[in-house]
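The complex appears here without one of its protein chains, the remainder shown in place.
Here is chain A:
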Amino acid sequence: MIAIVDYGMGNVASVKTAFQRLGYEVEITDSVARLEAATHVILPGVGSFQAAVEEINQRNLVKPLRRLAKEKPFLGICLGMQLLFDKGYENGTSDGLGLIPGEVNMIETEYILPHIGWNQLQIENNNQPFASFQDKHVYFVHSFQARTEQQYLVTTADYGTKIPGIVQNGHVYGMQFHPEKSGEVGVDLLKVFMEETNADRGQLA
């Protein structure tokens, strides 16, 4: 079972359906017991970094999420991806989950913001399962971006500056765009995430 963390930040119906389309059983939950029972944890999210951190704190989920991310494959989507990093600077400074080294601040570009629309993925490291997604369009909608080291960048997008698209640290993954809103390409990306982490899971267990 795949667990989608329910913490009141954005609707997750499409995330759930996307995984169901791939044939997985999915639960939307904020119960630590259910999250522990899951094979994979998905952290979605739309809204501001600080508001998200507050919601997670209120549900006493910070420690459980940090622990679960060590134990099983973990995927953050959009704001959920930003929360994987150490710190965020949206509406003040807040601590993230600290699962990938880096910080989240405003996109610095000469282009208009928010960065809304379909942008193309640029592969940062060819020797990896996402390489076939070079130049594929995915749907972004955000004004803040992660700043992290090259070793954690799987794909980026060009928006007058390099915007992390997919990040990875071990079996912790993040997608800045919305795979669940990125048509067939998005579902294919989730499929690759599942295939890669299913292979990993034997080693983790």
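Criterion: a contact is a pair of C-beta atoms (placed from the backbone, for glycine too) under 8 Å apart; a residue touches a chain by one contact, two chains touch by 3 or more; residues count from 1.
Heads up, the rule we're going with is that contacts and distances are computed from a predicted model.
Per the UniProt record, the absent chain's protein name among "Branched-chain amino acid ABC transporter permease", "Imidazole glycerol phosphate synthase subunit HisF", "FAD/NAD(P)-binding protein" or "NADH-quinone oxidoreductase subunit J" is "Imidazole glycerol phosphate synthase subunit HisF". Contact with the chain not shown here comes from a single listed residue; of A:Glu25, A:Glu71, A:Glu108 or A:Asp158, that residue is A:Asp158. Set against the missing chain, the residues A:Asn125, A:Ser143 or A:Asn198 yield one that touches it, A:Ser143.
Touch with the chain that is not drawn comes from one residue among A:Asn119, A:Thr156 or A:Asn169, which is A:Asn119. The set of chain A residues touching the chain not shown comprises 10-11, 13-14, 17-18, 46-48, 111-120, 137, 139-143, 158-159, 178, 180-184, 186-187.
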